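What follows is an incomplete set of chains from the complex, kept in their original frame.
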Amino acid sequence: MSGHATNLRLKLPAICFLLQLFTIILFAVFVRYDQETSARLWHEELSHHNKSNRDNDFYFRYPSFQDVHTMIFIGFGFLMTFLKRYGFGSIAFNFLIAAFAIQWSTLIQGFFHSFHDGKIHIGIESMINADFCSGAVLISFGAVLGKTSPIQLLLMALFEVTLFGINEFVLLSIIGAKDAGGSMTIHTFGAYFGLMVSRVLYRPQLEKSRQREGSVYHSDLFAMIGTIYLWLFWPSFNSAITAHGDDQQRTVMNTYFSLAASTLATFATSALVNGEGKLDMVHIQNAALAGGVVVGTSGEMMLTPFGAMIAGFLAGLVSTLGFKFLTPVLDSRLKIQDTCGVHNLHGMPGVLGALLGALVAALATQDVYGDGMADVFPLIADGSRTATYQGTCQFFALLITLGFAVVGGSLVGATLKIRSLGSPPDTQCFEDQIYWEVPEDHQDGYMPAVNSEDPERSASV
Amino acid sequence: MSGHATNLRLKLPAICFLLQLFTIILFAVFVRYDQETSARLWHEELSHHNKSNRDNDFYFRYPSFQDVHTMIFIGFGFLMTFLKRYGFGSIAFNFLIAAFAIQWSTLIQGFFHSFHDGKIHIGIESMINADFCSGAVLISFGAVLGKTSPIQLLLMALFEVTLFGINEFVLLSIIGAKDAGGSMTIHTFGAYFGLMVSRVLYRPQLEKSRQREGSVYHSDLFAMIGTIYLWLFWPSFNSAITAHGDDQQRTVMNTYFSLAASTLATFATSALVNGEGKLDMVHIQNAALAGGVVVGTSGEMMLTPFGAMIAGFLAGLVSTLGFKFLTPVLDSRLKIQDTCGVHNLHGMPGVLGALLGALVAALATQDVYGDGMADVFPLIADGSRTATYQGTCQFFALLITLGFAVVGGSLVGATLKIRSLGSPPDTQCFEDQIYWEVPEDHQDGYMPAVNSEDPERSASV
């Protein structure tokens, strides 16, 4: 049924083996355990610096890491299983590209952030950052879900991780912007990058696959596994790499309240925009999460709980309205086919979150932050910039991110147009059968069987 | 198909927006970061009291918090998806009312427990307590599942959280009872409150919806996601706010063994009471959890591992027998329609747990507790009461809780009878279609389709 081009028998093994082999060689040459992970180095720390094992960063960050890890592989993975005939591809390609992206981003981010004496030194924090970076790739995946081959996705991950690393380096290390939960580096970047890829890969004939673009009852429940886990662990996501102590706790709390408020806003708006007052699962699955995105930059700041709630409320509102009114327009006018609506969940709330971060940074005062200023805004604390200037830098960081995402996404999208990458035909989008051995109940021409001792009998019903 | 009354287009947005707005205003006026969450205050702690970031309560409680959070949103949410046609309502209304309840209970509990200088100060412990309180609301939700509109549920949450706060204040602060895992404050209160609401909202014509009250094969598997997560994380639930050190570890261990024993008791009893010796998923999904409820009060005490096992074993037994023999009687004789059987999982095991707590408290001796007495029973340790008196107080705490639950549930149930709250008609209970846009395979008159390239063809099969 599917043409030659989508037969991946040699192509997929080839690219997986090549990428993995290349990564292993680079790891062998460059990557080493850091001071807290190496047996010798950590025990030198213990004896020379009067530390105890409790001081190992592992105990400050590992629970957060595992929550982030769950978000990446369960959260994003199941969120995308809402499609009735693309559950395998959603959960498993998510798995594949994230498993590659965490390795590749360890290298890329390592070169930019922990390259000393010719080696990259890694530990628990690099693992969190690698998961973060793969989050951006998975956001982009959401925009092209069901319309791309696993080979295209692996190549997208390869390029996107690299660009992510450069953009992040510019923002955090050169401009000195703060973005612990990644409103800019992860959400804005991932969303607009993916939307541009989708734009370049525009399929005018996608109507031929529209009957598969919806959900069935149980696929919506699988998707809710993803939604709820993302919602639950977003506080860990935003706080995973903030400074120890009050910073982690404050970020958690701000995110918690922002998410709660965005949930109420989503239910309210979903009922309001539906002609019959009925709720729409697409909104609940996605827009309720906008509260996590919108405090990705400002969550570690002294945002105040009610400030977090207002932010979350607005994000839920804007995101739901986006699903209702903007997604159809993006498709029909701008030729951007955004399968999961990442513009609504990550794009707009990411931009809002970046602006909010700029505002809250500009309002920072010594009176409110006290000695904690050094953790949140080290450049303000050490007198090298004012709060207003920090806010301005935050704003420019957003513009730079948008630039990297749009230009990068366009170029990568153009690369992915190469015919031999196994992209599905327009008639076979959102369909697992093209890349997967599927069970009988999912094959073409399947007739739901009478359960019976004699399975052959069913066919004759 | 559904009448005007159930069209929520204006009502649901109105109540969500109002509740959220009102909450934000109260937060703005009253709620502030506590000493461990505020940048300035924590850094003052660090410098003035020779503390380190490791001492921040975040590192003692955040992993437990995330487990509790998972129980509330995944555990309770998926446990209720067992209904064949109410999966959306189960998981999503659970989400909605818990998202509101955690905000509202932060205010209510804050007024009672952390109101100083005109402000409520919040941190990780208030987040755990807010989740606990929403747990009580979700237990009540289980009793009325499928028979109430989201508007009724939000109002129930508003009132129940308030009463929960008062009851908890009386128990913990006035009577000096101990109830770290909430056998009384959460389970007994939530169950009897919900049962009374269900009693007041009794539907004599519910037979018209009975064909939807069961499960399908995969909805029972979704429900098991909820069950297993509740079972796994109950040790974290019971230990989340106990004292640091031995108390948290001991509570975890007692709960772990109690749950294991209640699981074996449930399988045994389920096979025994079935005519053909077959196991019943309803029992496994619910009664196996009774071991967590029954040590909610005594889990932090020196219960001993085998004591925990006996308690769990009895709870599993009683709970399974309740499903088999008591639930039908509650319905037919007492006019209490208990959709999820919360009387069996939370009601009876909660009461048992309260009694067990009174007994174990009365048996406390200095020899067994040593200097740890101050953490578990501060009023015994400082000599202001005897163990016997503590046990007596525990017993009266149970009676007070039952009183609050029964009276409060009746009054709130009466309030929820107001016609315009969008309650479903008797013929449309346990049905998602009334409040949700549902996929094609879930709509009335849907014919399971032959999977095919041509979706129109299916209709003619």
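By letter and in written order, the chains are A and B; residue numbering begins at 1 in each of them.
Here is the rule we go by: contacts are C-beta pairs under 8 Å (C-beta built on N, C-alpha and C of every residue); 3 or more make two chains touch, one makes a residue touch a chain.
Computed from a prediction, not measured in an experiment: that's the story for all the values here.
Sequence-identical chains in the complete complex of this entry number 3, based on the file rather than the 2 shown.
Everything that follows uses one rule, which is that only the chains that are shown with their structure count from here on.
Between chain A and chain B, the centres computed from C-alpha atoms are 31 Å apart. Across the interface of their complex, chain B is touched by residues 54-55, 59-60, 63-64, 67, 84, 211, 214-221, 224-225, 228-229, 231-233, 236, 244-250, 252-253, 256-257, 259-261, 263-265, 267-269, 271-272, 274-281, 284, 288, 302, 304-306, 309-310, 313, 367-373, 375-376, 427, 442-448 of chain A.
On the chain B side of its complex with chain A, the touching residues are 7-13, 16-17, 19-20, 23-25, 27-28, 31-33, 36-44, 46-47, 53-54, 56-59, 62-63, 66, 69-70, 73-74, 77-78, 81, 87-88, 91-92, 95-96, 99-100, 102-103, 122-124, 127, 150, 218, 222, 225, 435-442, 448, 450-453, 455, 461.
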